[in-house]
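Complex shown without one protein chain; remaining protein chains in place.
Letters A, B and C name the chains as they come in the text, with residue numbers starting at 1 for each one.
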Amino acid sequence: MAYLRIEYFSNALHRTANFEMMIPEEPPAGIPWEKNESQSRPMKTLFLLHGYTGKAGNWVPPGVAEKYNFAIVMPTAENSFYLDGEATGRKYQTLVGEELVDYVRKTFSLAKGPEDTCIAGLSMGGFGALHTGLAYPDRFGKIAALSSALIVHELKDIKPGGGNAVANYEYYRECFGDLSTAAERDVNPEVLARRLKADGKKIPGIYMACGTEDFLIENNRAMHRFLESEAIPHEYHESKGVHDMHFWSEYIVKAAEWMFG
Amino acid sequence: MAYLRIEYFSNALHRTANFEMMIPEEPPAGIPWEKNESQSRPMKTLFLLHGYTGKAGNWVPPGVAEKYNFAIVMPTAENSFYLDGEATGRKYQTLVGEELVDYVRKTFSLAKGPEDTCIAGLSMGGFGALHTGLAYPDRFGKIAALSSALIVHELKDIKPGGGNAVANYEYYRECFGDLSTAAERDVNPEVLARRLKADGKKIPGIYMACGTEDFLIENNRAMHRFLESEAIPHEYHESKGVHDMHFWSEYIVKAAEWMFG
Amino acid sequence: MAYLRIEYFSNALHRTANFEMMIPEEPPAGIPWEKNESQSRPMKTLFLLHGYTGKAGNWVPPGVAEKYNFAIVMPTAENSFYLDGEATGRKYQTLVGEELVDYVRKTFSLAKGPEDTCIAGLSMGGFGALHTGLAYPDRFGKIAALSSALIVHELKDIKPGGGNAVANYEYYRECFGDLSTAAERDVNPEVLARRLKADGKKIPGIYMACGTEDFLIENNRAMHRFLESEAIPHEYHESKGVHDMHFWSEYIVKAAEWMFG
Partner (left out) sequence: MAYLRIEYFSNALHRTANFEMMIPEEPPAGIPWEKNESQSRPMKTLFLLHGYTGKAGNWVPPGVAEKYNFAIVMPTAENSFYLDGEATGRKYQTLVGEELVDYVRKTFSLAKGPEDTCIAGLSMGGFGALHTGLAYPDRFGKIAALSSALIVHELKDIKPGGGNAVANYEYYRECFGDLSTAAERDVNPEVLARRLKADGKKIPGIYMACGTEDFLIENNRAMHRFLESEAIPHEYHESKGVHDMHFWSEYIVKAAEWMFG
C-alpha cells in the first residue's frame, strides 16, 4: 500500500493545502509471509472525509483498498462541514467536490467516471459525504455516510451569543451561513436530493449507518425517514454502538463492500 | 539540521494542527566536505510566521539557525492574520502566542525565557510577528517584521459586498472582527504598543524592513513613523526590492544577526 | 496523540536518517465525545522496532501510549537486523541503542533512566529488541520481543551462493558478519545475556510471545529454553496465532501493560 502526503496550491482555500492518498500496489514478491495479489491501473477512487477535530489520514479503513483495488483520497478540510462559506478561501465544498477531484484525476492514473468514484465519511465527514455527493452527482456514483452529523435542522436554534456543546454561533455561521434559513438552503443535503429528484437527475447510491447509542442516532433516523418519504433508494443500517472507531471500523468495511464489491 | 513535522491537537483550533521545526545539530563527523561546529542544548527559539497563501516550511532562512544555535518553530496558521476570530476554533493568536510556545517549551529542550525567544515573519507573517510579539511581551524578547501587511487602517473602507484585490469583506471580518473599529482594537499592533508603554511594561525589541518597490511600503513607513512618534525603540530598514523571496532571503539573515547575534 | 516525523543526521549511518515519534498529549477540551485524561512530562519512552520490510510508523500500538503516558520512538533501520555491520554507515545497533537514545533524550523532555526506557519489536524487530536491550542494559530496563526472528543459529548453514526463503548469503553476511561464527559472537543475544550474567550485571526484564502457528515458533521456544537454562528471569507466552498483525496487536497491549503498567 503506497502512502502519499501531498501539498498543493488550492484556489478554493487561497493557500497551500494538503491531502493524503493511499494507493494499492503490487504486494512484495519473495517475502514468504506476504501474499501476492495483482493490482491494475487506472483504479477506482474513494474520497474519504474526516470528522470534526480530524485531518487526512487519521482514519484509514483496514485492508479494503487492496481487496477492491481502489485509491483513497483523504482531504484535510479543518472543521468546515465541507461547505463553501462566504469568506474568500472558505470554499471547502468546492475543494473536495471540484478542485480535488479534478486535481487527482489529472495528476494520477485514476478511473474518471462517477461509476468509479465514491465518497464516504464519518460524523462531520458523513454529513460531508452526503452533501458533497448530492451536490456533484455527475462526479460521485455512491455515498457512504457513517454516524453523520446531520445537524442542519438544529441550527436555527443557535442564536448570536449562544452555541451548543461543540461550538459557538459564529462557528456555525461561518460554516453554514444564515442559520435561520440553513435548512432551506443548499447546505441541507435534503434540499439537494429533492432538487435532483425534481430535475429527474440521477441520484448517487446512498449507504447510511449509525450506532443505536450514538448521540446522532435521531438525526440519522430522520434522514432515513426523509429518504424513504422521497422514495430515494438507499441502504440504512443500525446496530449497537456509540460514536467511535469501533463502529466506524466495522461499517467502513461493509460500506467498501457495498461501494466497490 | 534536523527537520521535524509535527501533528498535535490544538485546543485553540479545536482540531489536529501541524507545525514544523528545524533544530541545529552536531554536524557530521568524518565527512570531509562538511565542517564541524558544536551545538548545545537548551537552545534559543525563533517562531517564524508564513505569509498569506503559505504554510509552515515554505520559507526557511538559509544557514542562520546553525550559525547562532537557535531552533525554528514554524506554525501553519492558514490565512488567519494570526488573530483570534470570534468563531470556535479560530484562535490563531492564542495558537502561536500561547499554546505553541507552551507546547514546544514543555516538549523540547528549549531555553524558556523571553530573552531566548524571538518571533519573525514576512508579509501577513510580519504583521503576525509584530502583533503576537506585542501581545505577549513576556514571551517574546524580539520581533522581526519583514514587508509586513500592516493593513489594519485600510479595513474600515472594506464594506459588506466589497473587498480588495486579495479577499472579500467576509474574509477580513472573520480575521479582524468589526472592520469599522479594527484600528482602535487589540487587532492593531499600535494599540498593543501604546498600552505596553502606558502600563510601563517592557516592549520587545523591534526590527522592520521593507523593499522600496513593495506595494506595502507606505504601510511600513507609517508604522515606522508611529513607533518614532511614540519613541518606541526599533530598527527600520528600506532598500530596493519588491514583495518577494529575494528581499526576504537577504533581510532574514540580517534580522537573525540582530535577534541572535 | 502528537505524531512527529523527524529527519536528522546520523553519524551511525553516515547520512540523513529518519525516525517517527508519538507523544501522548492533553486530550481535547470541549469536545463532548472525547474523554479527558491528563498527561505529564517528562514521560517514559518505548523504542519500537519494525520488522523485515518495514519502517517507522507501520506498526503503531493501539491506545496504550496514552493509557500509560509513554512516548514511542520508532526508528527506521531498513532490513538491518539492528546490528552493526562492518561497512561505514551500517551501524544500526549503534543507531538505535546509542545515538537515537542520546538524541531523543537531549532533544525532548523525556525521562532518562533505564527504569523509564523500554524496547520492543516484532519479528526482525523482536530480535532487535532482545539484542539491543541486552547490549545496552544500562539504557533499557525492559525488553518485549514478539514473534522474534531468532535465526542466528541457522546462519551457519547459509553458504556463499546460497540463502534461504527470505534473502541470500550476502545479505546475511552484511548484517551478521561471518555466518559460520555468528552464533558465538555478540550478534547472538544469548552471548550478550551470558556475559551480563557472568559479569554480575543487571539483565533487563524480558517478555517474549509467539503464535503457535508462527514459522518462528521453534526459534522462540529455543530462546525460552535458553533463558530457563540460564535461570534468567523472563515471561514467555504462546497462544494460537501466526506471524501477523492480529497476534502483534493483541500482545503489544499485554507487553505495554507489563512494561509500563
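Note that a residue touches a chain if its C-beta (ideal position, glycine included) is under 8 Å from a C-beta of that chain, and two chains touch if they have at least 3 such contacts.
Here the structure is a predicted model, which means the values were calculated and not measured.
K.L.:
Looking at C:2, C:111 or C:166, which makes contact with the chain not pictured?
P.N.:
Checking the options C:2, C:111 or C:166, the one contacting the hidden chain is C:166.
K.L.:
Please identify which residue in A:107, A:181, A:212 or A:239 touches the non-displayed chain.
P.N.:
A:107
K.L.:
Among A:14, A:50, A:90 or A:142, choose the residue that contacts the chain missing from this document, as touch is defined above.
P.N.:
Reading the full complex, the residue touching the unseen chain is A:14.
K.L.:
At which residues does chain C meet the chain that is not included here?
P.N.:
7, 9, 13-16, 18, 52-55, 58, 78-79, 85-90, 163, 166-168, 170-171, 173-174
K.L.:
Give me the chain A residues in contact with the hidden chain, please.
P.N.:
On the chain A side, contact with the omitted chain comes from 1-9, 11, 14, 23, 25-31, 41, 106-109.
K.L.:
Given the full complex, what residues of chain B touch the hidden partner chain?
P.N.:
Touch with the absent chain occurs at residues 28, 30-34, 52-53, 165-166, 215, 243-244.
Here is the rule we go by: only the chains that are shown with their structure count from here on.
K.L.:
Provide the C-alpha centroid distance between chain A and chain B, rounded to the nearest whole angstrom.
P.N.:
So the centre of chain A lies 35 Å away from the centre of chain B.
K.L.:
Using CA atom averages as chain centres, what separation in Å is found between chain B and chain C?
P.N.:
41
K.L.:
Which positions in chain A touch two or more other chains at once?
P.N.:
52-53, 166
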